[in-house]
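Removed from the display is one protein chain of the complex; every other protein chain stays in position.
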Amino acid sequence: MSQKHENENIKGIMDIKKRSQWADIWHHFKKNKAAIVGMMLIVLFVCLALFAPLIGDYQDDALKMNIRERLQSPSADHWFGTDEFGRDIFIRIVYGTRISLFVGIISVSIALSIGGFLGSIAGYYGGKIDNAIMRVLDVILAIPAILLAITIVAALGASIINLMIAIGIANIPGFARVVRAAILSVKDQEYIEAAKAIGAKDHTIILKHVLPNSMAPIIVFSTLKVATAIMATASLSFIGLGVQPPTPEWGSMLAGGRAYIRDYMYIVLYPGLAIVLSVLSLNLIGDGLRDALDPKLK
Amino acid sequence: MSEIILEVKNLKKYFDTPRGKLHAVDDINFSIEKGKTLGLVGESGCGKSTTGRVILRLLNATDGEIIYKGRDIRNLSKNEMRELRKEIQIIFQDPFSSLDPRMTVSEIIEEPIKLNKLIVDKEKRFERVVELMDLVGLSRRLINTYPHELDGGRRQRIGIARALALNTKFIVCDEPVSALDVSIQAQILNLLNELQEKLKLTYIFITHDLSVVNHFSDDIAVMYLGKLVEKASSEDLFNNPIHPYTQALLSAIPRASLDNKNEKIILKGEITSPINPKNNCRFADRCNYATDICREKEPELEEVIPGHFVACHIFKK
Amino acid sequence: MLIPVMLGVTFLVYFIISLTPGDAAAMILGNGATEESIKELREEMGFNDPTIVQYANYMKDLLTGDMGTSYSTGKSVAGEIGQRFPNTFKLTFSAIFIAILISIPIGVISATKQYSIFDNAGMIFALIGISMPSFWTGLMLIIAFSLNLGWFPSSGMDGIRSLILPAFTLAIASTASITRTTRSSMLEVVRQDYINTAKAKGVSKKDVIRKHALRNALIPAVTVIGLEFGILLGGAVLTETVFSWPGIGRLMVESIQRKDTPMVLGCVIVFAVAFSVVNLIVDILYAYIDPRIKANYN
Amino acid sequence: SKPAEPTATEEKPAATEEKAAVSKAEEPKVEVKDEIAIALDSDITSLDPQGHNDTKSEAVSFLLFNRLFRLNTDFEVVPDLAESWEQPSDTEWVIKIKEGVKFSDGTEMTSEDVKFSLERSQGMPKVKHVLAEVESIEIVDKYTVKLTTKSAFAPFLYSLVHAGASILPKAYVESGDEFVNPIGSGPYTFVEWVSGDKVVLEKNENYFDKENMGQTSKITFKVIPEGASRTIALETGEVDVVQALQTMDINKIVDNDDLTLYEEPSTRVDFFAMNNEKAPFDNKLVRQAINYAIDKEAIMIVAIDGAGTAAESVLAPSMLGYKAADYEFNPEKAKELLAEAGYPDGFDMTIWTSGDDRKRIAEIIQSNLMESGINATIEMYEWGTFIDVCMKGEEESLILGWTSNPDPDSTLTPLYYSENIGGMNFSRINNEKLDNLIVSAREELDLNKRIEIYNELHEYIMDEAPIVPLFVKNNVVGANAGLKGVELSPQGLWNIEKIHY
Partner (left out) sequence: MILNNNILNIEDLVIRYVTEDGIVEAVNGVNIKIEKGKTLGLVGETGAGKTTTALSILKLIPDPPGEVVKGNILLDNIDIMKANESKMEKIRGEVVSMIFQDPMTALNPVITVGDQIAEAIFIHQKVTKKEANNKAKEMLEMVGIPGNRLNEYPHQFSGGMKQRVVIAIALSCSPKLLIADEPTTALDVTIQAQVLELMRELKKKFQMSMLMITHDLGVVVEVCDDVAIMYAGRIIEQGTLEDIFRSTKHPYTEGLFNSIPNIEDRKAKLKPIRGLMSDPYDLPKGCAFCDRCDYQMEICKTKKPEKVYFSDTHFVECHLYNENKDFKLNNGRK
């Protein structure tokens, strides 16, 4: 076979379809039904966040109180009922999606950029640099993440920005470790040496070979961490250190409604479900990605 | 007219490990003539790959000289080294980990050309890729496949094509066939042979399988625990192995033939740790002939017959 | 290893908390304090010194076991934590115990019956568990088991019965990840050659799992249990709040709200020490389970 | 009197002035239990009666210690340790204490202890305000002391009922035990305090006042921060009394035959105080605007389930010389006034408060203010800190409640007298005319004249509008129907030593 010379012209060969990696990953991802469900849910959440104004006005529907309509059970008018101030819970959950996704994504981005940077330096250069960075991160790691976040918010004051900073910082060591491990696993592969052997410079190697090949665990970890960050946001709000009223945020909705838990369970049920569903979806996607990106399973 | 293309003098490579200095390569000397093949043979962990890597400066040597075409590679600047990399290349043992799984066949072969700006025009470069694929016997329709879709033999061909993409003169072949099935192994060996003739290449051929180098090399160097124990033309080495280790190695090869069954020399024990080795003959523990001197003094590599070097106290003459 | 990390932790927390606005001296003196007396106290307590000097003084005291006195109650921090910590300890250990008790068997069975209904159910359970914020789970459990069924008290710390709900709440999330790790490492282990070797010897299926697979599969599970402990400690903060459990988690949240710096500092340090000690124990456990690691210690 | 803590207590419109036990028709099954558990919504802060100023700690202190006088449920001062007293002059009080009163360590109480305790009180940060009027304390004999006030002070005896005026054994305090194992003379003795969990007390069998002996042998105060959990605990029998019942659970208690609801109108006014020293609240128009901007009805609905009385002045309506002001909810008017004051586009401000229920109030105020164009941010504090920080005047506005003694002065002086800026004068109003009105009312012994002065004061203060009064609420206590002796005063659960099965 090998010696057969096919005499197509070069152009023809150039056009041979390249099955892109993404198509490949998608192909594998698609097979995982749970992940697809998660994906659909997240898309739904994102749509809700994007098109929230079409569902209700932020000022008039999500913030403004309407005491006469307080504590109404779910109905056609108020799908999820109203809270103790007569605000529509559904609309508040919809606007809450914005906050949760936003905080989740931004705090993970903070952790990813700082932790990722530290992790890649530690992983790629190794030795003393590695040791120094990892020892410092060990210190942060010794404090359970949510406690660290609580402490930071407590010190800086409760606001959305501080919340993101706190959750971001608390997650730095995790990201640094994952990135470092990913880079280490790639760094010693022979194709990195091969690249060196053909004269590739350090940054070419990092950008073209190391990073693309270490992306998989990092992407998966990020997805899962967005989920954790959403949960952390809610937790901090729950103990009064997160998003402050009247901003609709799931955790603070839960915290505010918990006095009504016995007679108006839906006040805590729906925001809680929103958290569970979004976190669950992200976890499902993360799991799906893990399988789809794992070269061992290919 | 033999022209020495590479000469290695007193090459040493030590690794720092938690348990001490690991003498992966310990003071070895050899040279290779242009267009010839030097076989580097030895058991697992004896330092063959390290030697190869140090020659390409993928690892920095601890000590010694690596003189390629009259210049010591160890003294080259980064840019000079990059220039030199267009001439000396490496083919790896593991066809699975030596190819970037995120790149297609054409991207892998194209990369060295692109990086070294040999051909800037995209289409021309592509023509060159196809040419290389033809050269190593890769079907053109595989051009945009990914390595993981291919078998070991084809992957190894990609590795070879990549090594040939530049103006390659000298290739370190680090066990290029040991991960392959016999029938595929033979295909690759033949290919390497053809390429050597066609492109006037010089090889260092690393292997643990003596039968492979026998077929392939002009000279053979046998390594044991970071040291060269014997060095000769393949002819000489096979016909007249002198060092007890070489003898055992040769006899241990299972022969796929009912005739000439050879008497096996079974060695005791296994290769010992290269960490902080003692200053004696490193083979002494396993050697059937070892005497006191072997356990006390390190033998030098000496020319016992013209062109035939051995490091052994017992079989000096 | 523990000591430098603890030094780092105290410094980090001290530094973060020193960012907290507010005048500690005024806080201690309370209402009616004159400018002068505040100034005097500030001088006396060294609040005017640079943070690093204050930190050094704090550390000096800490080394003698003195964690300072609470700003809000004037009581000794060490004494207060000494009273509260055993409760948190009780809670988190019961939780991890429950988590292990549930998750290891589920993980093992899921792995041995891969793709069965049991496996799928187990994994869905695990994912949902991971996705539920503990404070929400807690509220839901209270509704179900305290309110509707009346089986367990919803608050306080009286005997085993009152421990069950908070411990379960806390355990659920950890159950999820331990189950998942056990399952996947079990699947990994079951593929190993030595399992085939054991089978080829004629070892029965049950014994293959029990004697050969489980111990190997436990190695990654033990790491996760160690890490989960950190998450549990963090979760304790929320669970203790929901269930009125008088542990240091709740103490910490209350102290943060009171801006009671020495108390917060004390709590975080105790958390970090507890977490680090657990990880140390995990390391030692490792050596017991995995002789390869023991070899590295010697 | 003291700032009322944020509790879940809400009240139905106070139907009667009597303490009303909404008792059950049927007799519940009798449990013969010799101990009771009382749910508190937060832990006590100190066992030192002079080391705290909150109702939870007070409830415990009252059981462990005695004061010279105490309040009965009708809010009248009655003697406790005092045997008799006389007033030789306007500023002098000679008090004879009962003989033979023993502390729980067996030592006898003498005037030494009284002098020591009252002087100590004056130096304790948390309670120094209580006896601020007292100039000197002298020992007359072993059982008699003489107190001299700085000026004529009609409501003086009320000061002596505060926990801060508790009589402590001098020897014990000087022993340096720091109240880890407090010794007192009260109807109960200390057993243990499990921080964050519970306080356990035991009947003092040797209590000096045989009539007011403890009725049950053990009382446990359990800390249950969650309102819903407190109610559940009561329903499941984990506790016998819930001291601060959350109002939304009132019907559950009423509907439950095993439980009894106790309600008592309080003298507590919840109010929204603006910091009169800070712009823009130094502008009367702004303060008035905010009085118009806030929807008290809405607040009542949310905070006390629509069952309270909207407050229309700084005091409860039952108070001497009360006069209502007329600020109806009117955002338009508020906007007009704001514009007049130079804030046509509103401004940004912060609201400080503490506790879940007040947070809800804050949220409504926030929403009300938004309608008038004011953008408010809520900042939450833990109760203990909250009071401390607020006294420093760093806040812009705050939400608080104030439970008052029956005498108006006990509210007006601490809250609105200029000298108490930095103390309880949270609005930091510093108004000469107001000061004069307060002082002359306090020193006026003629009741009608006093009423007149208070009428004027009400009118004046509400025009100055340092605060926005929000509502007056009831105390609500839930208890097991089998309990006897549950009594409420306007300050809440009272005479706990009398509770028993």
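First chain written, first letter: the chains are A, B, C and D, and each begins at residue 1.
We take it that contacts are C-beta pairs under 8 Å (C-beta built on N, C-alpha and C of every residue); 3 or more make two chains touch, one makes a residue touch a chain.
Computed from a predicted structure; not experimentally measured.
When you scan C:48, C:148 or C:197 for touch with the missing chain, the hit is C:197. Of the candidate positions B:208, B:282 or B:313, contact with the hidden chain is made by B:208.
The hidden chain makes contact, of the residues B:4, B:184 or B:275, with B:184.
In the full complex, chain B touches the omitted chain through residues 43-44, 151, 153, 181-187, 189-190, 208-212, 214-216, 234, 238, 248-258, 260-261, 264, 266-267, 270-271.
Mapped onto chain C, contacts with the missing chain fall at residues 115, 192-194, 196-205, 211-212, 215-216, 289-292, 295.
As a working rule, only the chains that are shown with their structure count from here on.
With centres taken as mean Cα positions, chain D sits 48 Å from chain A. The distance from the centre of chain A to the centre of chain C, with each centre set as the mean of the Cα atoms, comes to 23 Å. Multi-chain contact residues of chain D (touching two or more other chains) are listed as 226, 228, 232, 380.
The touching residues of chain A, when paired with chain C in their complex, are 34, 135-136, 138-140, 142-147, 150-152, 154-157, 227, 231, 234-235, 238-241, 251, 254, 258, 261-262, 265, 268, 272, 275-277, 279-280, 283-284, 287. Residues 63-65, 67, 70, 84-85, 240, 244-246, 256, 258-263 of chain A are the ones that touch chain D when the two sit in their complex. Against chain A, in their complex, chain D makes its touches with residues 8, 226-228, 231-232, 246, 248-249, 252, 295, 297-298, 301-302, 356, 359-360, 362-364, 366-367, 370, 377-380.
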